[in-house]
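Here's a structure for you.
Note that one protein chain of the assembly has been removed; the remaining protein chains are unaltered in position.
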Amino acid sequence: MFVNNDANQRLCESLVSTSYVRQADEASKRQTKLFSQLVSNRKLPTDGWNEQVIESFLLELSQLDSNNFLDNCGVGEREGRVYSKLVQRRNFGLHHGIGRSGDVSADQPKAIGSSIIAKLANILVADAMKISGLQSIDSTTTLLLPLCTGMSLCSVFNALRAHQREEQNAKEDERQNTIVWTRLDQKTCIKSILASGYDVCVVDPILEKDELVTNLQALEKELSAEENENTKKIACVVSSTSCFAPRASDDVEAIAKLCQKYNVAHVINNAYGVQSRKLCVKIEAAMRKGRVDCVVQSLDKNFLVPVGGAIVCASKGNGYLVDKVRKLYPGRASISSTLDVLITLLEMGKTGYERLLDERETNYEKLKMALERTASKYGERVLETPNNPISLGVTLTSSRNDLVTKFGSMLFTRRVSGARTVPMQETKKIGDVELRGFGASFSTYPTAYFTAAAAIGMREKEIESFELQLEKTFKDFVKLT
Amino acid sequence: MFVNNDANQRLCESLVSTSYVRQADEASKRQTKLFSQLVSNRKLPTDGWNEQVIESFLLELSQLDSNNFLDNCGVGEREGRVYSKLVQRRNFGLHHGIGRSGDVSADQPKAIGSSIIAKLANILVADAMKISGLQSIDSTTTLLLPLCTGMSLCSVFNALRAHQREEQNAKEDERQNTIVWTRLDQKTCIKSILASGYDVCVVDPILEKDELVTNLQALEKELSAEENENTKKIACVVSSTSCFAPRASDDVEAIAKLCQKYNVAHVINNAYGVQSRKLCVKIEAAMRKGRVDCVVQSLDKNFLVPVGGAIVCASKGNGYLVDKVRKLYPGRASISSTLDVLITLLEMGKTGYERLLDERETNYEKLKMALERTASKYGERVLETPNNPISLGVTLTSSRNDLVTKFGSMLFTRRVSGARTVPMQETKKIGDVELRGFGASFSTYPTAYFTAAAAIGMREKEIESFELQLEKTFKDFVKLT
Amino acid sequence: MFVNNDANQRLCESLVSTSYVRQADEASKRQTKLFSQLVSNRKLPTDGWNEQVIESFLLELSQLDSNNFLDNCGVGEREGRVYSKLVQRRNFGLHHGIGRSGDVSADQPKAIGSSIIAKLANILVADAMKISGLQSIDSTTTLLLPLCTGMSLCSVFNALRAHQREEQNAKEDERQNTIVWTRLDQKTCIKSILASGYDVCVVDPILEKDELVTNLQALEKELSAEENENTKKIACVVSSTSCFAPRASDDVEAIAKLCQKYNVAHVINNAYGVQSRKLCVKIEAAMRKGRVDCVVQSLDKNFLVPVGGAIVCASKGNGYLVDKVRKLYPGRASISSTLDVLITLLEMGKTGYERLLDERETNYEKLKMALERTASKYGERVLETPNNPISLGVTLTSSRNDLVTKFGSMLFTRRVSGARTVPMQETKKIGDVELRGFGASFSTYPTAYFTAAAAIGMREKEIESFELQLEKTFKDFVKLT
Partner (left out) sequence: MFVNNDANQRLCESLVSTSYVRQADEASKRQTKLFSQLVSNRKLPTDGWNEQVIESFLLELSQLDSNNFLDNCGVGEREGRVYSKLVQRRNFGLHHGIGRSGDVSADQPKAIGSSIIAKLANILVADAMKISGLQSIDSTTTLLLPLCTGMSLCSVFNALRAHQREEQNAKEDERQNTIVWTRLDQKTCIKSILASGYDVCVVDPILEKDELVTNLQALEKELSAEENENTKKIACVVSSTSCFAPRASDDVEAIAKLCQKYNVAHVINNAYGVQSRKLCVKIEAAMRKGRVDCVVQSLDKNFLVPVGGAIVCASKGNGYLVDKVRKLYPGRASISSTLDVLITLLEMGKTGYERLLDERETNYEKLKMALERTASKYGERVLETPNNPISLGVTLTSSRNDLVTKFGSMLFTRRVSGARTVPMQETKKIGDVELRGFGASFSTYPTAYFTAAAAIGMREKEIESFELQLEKTFKDFVKLT
């Protein structure tokens, strides 16, 4: 910006000696190369950039946005003005958000810097997802949304409807009204279905030993039944990969084949599954061998950024739904999550990201062993859930729901956050859908339990300290029961 | 946190002299009082806080979030971990976003600091809106959404549908499917209707002298017709206040009365209208004398923060739809806009905010005079639009659309951003809705024109420099025609 | 750095449209020009740069320092490593300080960025001082020291000694041992004389009406006496400009003429005098018409930066002593003050700096009127000190020293900082020098008084609030006496 053109370097020779300026030129060229490699490779840099380089990069790009032009004169209703310097600084002067009213991925004429940032973030996220195993996707079929997973699913469902209407010219009475959902007891997904105006058709899992797996028969029944009924017109099936044990990842490959067979759209809720290469391999297989219209995942849970964004993607050449989401999105959006993930991926680099994936897998094994050690001392056991590579469940032999809940708060008091206790046989109504055995994703799971997860970014120290606190908690818990 | 309890102050006496510690204690108490006044008054502080106090405040609150506990041990799937220190810093360590899966305004047990911040932002925004003139609203009927205006409108329309289904138990064939929209040629609003799955019924304005005003007769016809037809079931009317001249603000009071008469919901798109006390007075009257189910406005355009948020509000005691939006929202959301607006309002204080409102009004007059001066020199004139207190239009006497567009790019090259040129008789299709005379909000507006706006935060210097550049542009333009 | 070479701009066209990249290029060129203008003009920019541009500039320069090279491998004992990211950030990665062991202004081969920054800071400070009125100086005879005024004076005195020994080859028995000092009751200056190992010869001022002015006769006596005595060998005269009323600025022109006549070095302590064009005019005259070997001034008091630096300067062509200071300085030094003043002057620009000088003059008049209004109500009066353009004194008619002191603490309790009360006839010993009437710079000043100053950066609001608090304090004070 300042010293890396020839003329300015000549000027610098009036300040420091020529040989020093030559050195500076070389240093400056190394930076320039970082950027050219990034844009031409369209991949994560092998080694991450350091914080200062990233900050310098963002400040330079932000100066391409019109609100930061030194002599800009704004006469529109939105000119990227901010009142607070603190706000300006924390946003690096990138005030125009992303997208335009016509398309959330469109370049903004007033904000070239922001536009480049958005493009790069998209490219790097797509590359990171490929590294995780989603080989078939592509930056053109990957969309970073400044919405969380739930709102993103909602946008996908809205896009499905708009697609049917606008592209397929569905008549009033052909319009789809139902989404089939393989049950997963977490409110977000079901709420996103209801929020977008569809009815929910719940398919409960089946219990195989300890594990809850996809009930493919029941699912097929719903899909095949469709043709015979008038009122239930299925818009899509929503399956899930990442979830709390003892629920396993859905058999997304088998579901994809069924969807293909019955010509029904298939949306995979891969919330925090990008962090697991195992889950990504499953989705990749589903995309290759069956029908997957799009996959939705959280930005924060997979890429260690603050809550706020999600990724909608599809396999290359099959991006119709992703495109529809992009174009249906009304108006601009915050650049905040985009910025956070761009910074993070530049800083991680490929090496850093792969190390995190590796560490997570190691931590899963360590966590499992820690849980087994502790559980066995108190007559409990770790549930066998081989198809859930992230979350682990441990039985809590007590039929008193209040005590089970108490176990959770005892852990929380000991500064353990995120353990989830599931009592037996609770019932919950979400919208007009009633779910028995809520929490377990199953009406009659035979035991109460708690879960713990080996999520990306967990430190080994946390496992150690968790084992310690769990031990203490069990000791106290035994006295209560 | 550190030196404002008695014990620590005693300890400080081992470092500096007692009388100095006493001074420090007083300084510390003044800070404590800032917070107690804020929370007990539930209003903007009269004078703004300075940047350092705000930063200190945010850092202190963020330390109440579990991810920042020194000895936290996280075993959940979302623990607020971030990889990059740069990301952490720009988010003040507030990584958990806002809301819970059940309610976007719910407190988060893992993130007390974030929860308090979200509550305070909501309270201050509500107070600022009252200062602008929306006296009937209240922090309980005000909802800050981390979504832009378009997506927020979309959420409102989804909430209307859910309300009809869940609270009113509408049967399949009674379900509403149409939204009546007083035309405003900006893609966002109409896209938000389509995205939420409704059909659009467009009510064109009528031309009164230069100005485009609400066609109340046509609107009433649509509303009354409803009872007689089977297919068109009206969910709501969407009116707009802030808009590009020569369209005037809708007569929201009259519309509200019609909505009350025909028992139809009424949503006001008040995009950047909070900055105008005139527009707020109109809405206030509409809320008092007719039916207004909710009002939606942009956060960034009204409060000088980066793009990313919106506010949905209703009059006190009439918050059913705001509540429904809050509860229907699936999952968490980014805290980013919340943080930006909280920082901004704390820094502005009431005095600062009122000064901005005043300055904007003055600027409107100055801008108008500048436009009149320049236009008259070139045989053009400022369109008379007394009911649009923000935007101004100037005729461009040329029937060649390419030249009209050229005028815009000539201004942009001269570093004037945000001027909007509107050629005659363009047609645009959005979804399946065709709009003739697109840009003007009217099929046959009799002249091409350009617009300029006196938006909040505009500096007087910008008006001066705009006049200068406009003069030059006209001079060049004349040569072309 | 990143997008402002041609190759990278071509690459950007793969991300955003070509016309947008062209825009970005123009924006980028405007930044490049800022730097080229700065270096080629070697003056303050007319209008200040904004914060973001400055930050971007510093980050870019810091990347020219070897510790920030991406692949640097350090095997020295000082490699600019820092442990804390927070420390790194607040120093913009500039860890090598300034200077080399041989010369505090020398370029550092490992730290080109820091070297350029140091050069620019020096250039801008010299320009600002010229704007204040020191027309004869030059960036080559101006030295920014990361030492406060006192330590800088000390360095000057050391340099005088080294000059005598090394350049003039003074023999053991010819070595100078005494510095003549026109009394100014502030400990720093006299301590700096003692610290550098000289004896002090005090020349008291004389009282002219209210004002204490230079006793030129007494001074000349000391200088002329020198030749006759063996023990007292005068190294230099130290005069002062800025000081607390009722002491006036020394008559530096007359002193300079005496020094020329008697061939004695003359050092001017211009501590906070750069902010006053009147004082600078006096120094300029002294430099032109008599002998001034160097002028020392504070960085923080004149340029609104944190405490930490000082400036040593001399008129063009007469930089021998400044050079000696530079070369005698043993080792490197902190870049902190250099950085602070560079940021500040870039942000101020010439316009901003001149406005501050103007405002200070206006504030002096306002402060004087405020003091006159209040003093007259309580039977006190403002001391007439026409030759002190910054500080003002107000009589305190009380012979009880404890009450006079109490007046000061009453003001401090009312949040007035910096008022200085001077009781009568106190005596203080500094080193082996005893000063009677300490505080007043005079043994027998006829009244107690307090002082207040119109310093650069004071806001009008502070004068108003001071008047208010002073009024209240007088009211209470009257009750005590």
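Labels for the chains are A, B and C, by order of writing; each one numbers its residues from 1.
The rule is simple: a residue touches a chain if its C-beta (ideal position, glycine included) is under 8 Å from a C-beta of that chain, and two chains touch if they have at least 3 such contacts.
Please read all numbers here as calculations on a predicted model, not as lab measurements.
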{"item": "Touch partners, limited to displayed chains, of the chain removed from view", "value": "B, C"}
{"item": "Touching residue (missing chain; options C:137, C:335 or C:435)", "value": "C:335"}
{"item": "Residue among C:43, C:85 or C:257 touching the omitted chain", "value": "C:85"}
{"item": "Sole residue of C:11, C:27, C:61 or C:94 that reaches the chain not shown, by the stated touch rule", "value": "C:94"}
{"item": "Chain not shown: contacting residue from C:246, C:309, C:389 or C:437", "value": "C:309"}
{"item": "Contact footprint on subunit B, counting only the chain that is left out", "value": "1-5, 7-8, 11-12, 14-17, 20-21, 23-24, 27-28, 30-32, 34-36, 39-40, 50-53, 55-57, 59-64, 68-70, 85, 88-89, 92-93, 107, 109, 112-113, 115-116, 119-120"}
{"item": "Subunit C, residues in touch with the chain not shown (by the definition above)", "value": "51, 54-55, 66, 69, 71-87, 90-92, 94-98, 101-102, 109-110, 146-151, 153-155, 158, 161-162, 165-166, 172, 186-189, 191-192, 194-197, 231, 242, 244, 272, 298, 300-301, 303-309, 328-337, 339-340, 343-344, 347-348, 352, 356, 367, 390-391, 412, 415-420, 431-432, 452-453, 455-458, 462, 465-466, 469"}
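What we mean here is this: only the chains that are shown with their structure count from here on.
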{"item": "Homomeric contact subunit A-subunit C: same or different residue positions, threshold half", "value": "same"}
{"item": "Centre distance in Å when subunit A and subunit B are each reduced to the mean of their C-alpha atoms", "value": "28"}
{"item": "Approximate Å spacing (C-alpha centroids) for the pair subunit B, subunit C", "value": "49"}
{"item": "Approximate Å spacing (C-alpha centroids) for the pair subunit A, subunit C", "value": "56"}
{"item": "Residue list for subunit C, restricted to those that touch at least two other chains", "value": "85"}
